[in-house]
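A single protein chain has been omitted; all remaining protein chains appear in their positions.
The block that comes next holds subunit A.
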Amino acid sequence: MQTHQYDVVIVGAGGAGMRAALESSTRARTAVLSKLYPTRSHTGAAQGGMCAALGNVEEDNWEWHTFDTVKGGDYLVDQDAAEVMAKEAIDAVLDLEHMGLPFNRTPDGKIDQRRFGGHTRNHGEAAVRRACYAADRTGHMILQTLYQQCVKQDVAFFNEVYALDLLLTHDLMAGDVPADEEVKVAGVVAHDLATGELHVFRAKSVILATGGAGKIYKTTSNAHTLTGDGMALAYRKGIPLEDMEFFQFHPTGLAGLGILLSEAARGEGGILRNSEGERFMERYAPTIKDLAPRDMVARAMANEVREGRGCGPNKDYVLLDLTHLEPAHIDAKLPDITEFARTYLGVEPYTEPVPVYPTAHYAMGGVPTTIRGEVLRTNTAVVGGLYAAGEVACVSVHGANRLGTNSLLDINVFGKRAGIAAAEYSAAAELPELPESPGAAVTALLDRVLGGDGTEKVAVLRRELQEAMDAGAQVFRTAESLEATLATIGSLKERYASVAVQDKGKQFNTDLLEAVELGFLLDLAEVVVVGALAREESRGGHFREDFPARDDARFLQHTMAYLRQAPDGGTQVELGAKPVTITRYQPMERKY
């Protein structure tokens, strides 16, 4: 087992990880670990844009953007964080432009901007052009541009290296830490896919930037690799996860496949229609119609299907109609997503409406952080040297429902902040001692899976998990559906103990890593469902049919889920609450 030593170790090389690396690598000795080649990261799949109140094409300001973010998140957003994000959005976009990002341009050569769901002028009057974009491959261009800058700065990448354990100075699972002791991060343990060898990365600072966990669901826009690794690593060490019951279902996934079709399709004029040809969003959001926030549109779509107005032989999807748009306009603004429709469904969007249905898309919750990206281990205490940014984190700028484009913004603003903060922390910090046998837990885990004579197959357990989550914890939820899903997760966790893999080799054993990733998914799915059961209200992306109203008196608070030792010797999820930071905007009814 090889040991490396760095000031800052960044886990994950998507947008947040690389944005952090650009800051930290100029200030401190930095390594970036990624289970993929950096350019494979799922930031590259983001399409529509990145909002910033540049005001290039019409009047706009960051305060409106802050308000939209807070309202879009159904008032569960921490308003100080949203304000930071909306203010720093402008520099974040300009930073990317200066790095070379090929934004679409206005006739006079400025960055062009277009409409996006939930982004409005003057607190909801009408849709505003706020999203800066590069055709419908904005995420691809952000990922490429950040990687290009990392090449320029000669950032040290360890590619196809899986972080499998987070090393802390204290065991948080055991209970309270003495008040005079500071809990710090000491590094990570990682598995090199090519050789199967373990590596210990000692570090003064660690930044988690591993992205989301969409693979807890079956129908999802997320990559196969989005298994919530960073969230699970933190959670298993006793660090809480915040607001995990809030998962975003993107309205327009290709029906049956879940592949994302950007909201930009509606920003450019696309219309959702039911089997009667009706523009049904006029009933649900009379002012901004198809550009309502994603949770509202996804629910409206699911409701149309449920009430028998779905399309197709099984009446189980609705239609995204672009046929009234000029083909040249579609080609210029939406080339990729229209190609997806042609390739995967054989539908020609110039002349035929595209079958769509909500797809699991984004975790609003995650590892709780401060606005400097510091990871919280309680409502107020941080883990020294540990940072998180991007989808793995919960700042919380997305609250109960993220607005479109705010994820690309989040990774840039808070990736940068975390990179700077981690490097500055490392400059003043000592390298913490490693725990005894730092690789022991990972070795035991891998040996158990490799050497086990179990009979359970990874793919079978994963499919059952994903089907249970789609069935019980999707757009609509009830106590009954959630209880059923939780019971399934419980039995799957038991079966997971006797999981076996066929590939017993050391080199490039993806069979083994899929088994490890399934363990992460099971833990995270449980947190999602336990949180969803406890939250007896409907807010943003979390809709309880048995509690259809928002209940600010009981639930205007963040959920904090802790893994703790149970009396029976096992572990259990314990829930706590954290207050929402409210600065400018008192909660109001959410209408569009």
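Convention: a residue touches a chain if its C-beta (ideal position, glycine included) is under 8 Å from a C-beta of that chain, and two chains touch if they have at least 3 such contacts; residues count from 1.
Heads up, the rule we're going with is that contacts and distances are computed from a predicted model.
Student: Would you mind picking the UniProt name of the chain not drawn here, from "TIGR02588 family protein", "Cytochrome c oxidase assembly protein CtaG", "Succinate dehydrogenase iron-sulfur subunit" or "Tripartite tricarboxylate transporter permease"?
Tutor: Checked against "TIGR02588 family protein", "Cytochrome c oxidase assembly protein CtaG", "Succinate dehydrogenase iron-sulfur subunit" or "Tripartite tricarboxylate transporter permease": the hidden chain maps to "Succinate dehydrogenase iron-sulfur subunit".
Student: Sort through A:279, A:306 or A:463 and give me the one touching the missing partner chain.
Tutor: Residue touching the absent chain, from the options given: A:463.
Student: Could you tell me which of A:5, A:61 or A:148 touches the chain that is not displayed?
Tutor: From the options A:5, A:61 or A:148, the contact with the absent chain belongs to A:148.
Student: Spell out, residue by residue, where the missing chain touches subunit A.
Tutor: 36-37, 39-42, 44-45, 93-94, 97-100, 102-111, 134-135, 137, 140-141, 144, 148-149, 151-152, 194, 218-219, 223-225, 254-260, 312-314, 316-317, 336, 340, 343-345, 355, 357, 455, 457-460, 463, 467, 500-503, 505-511
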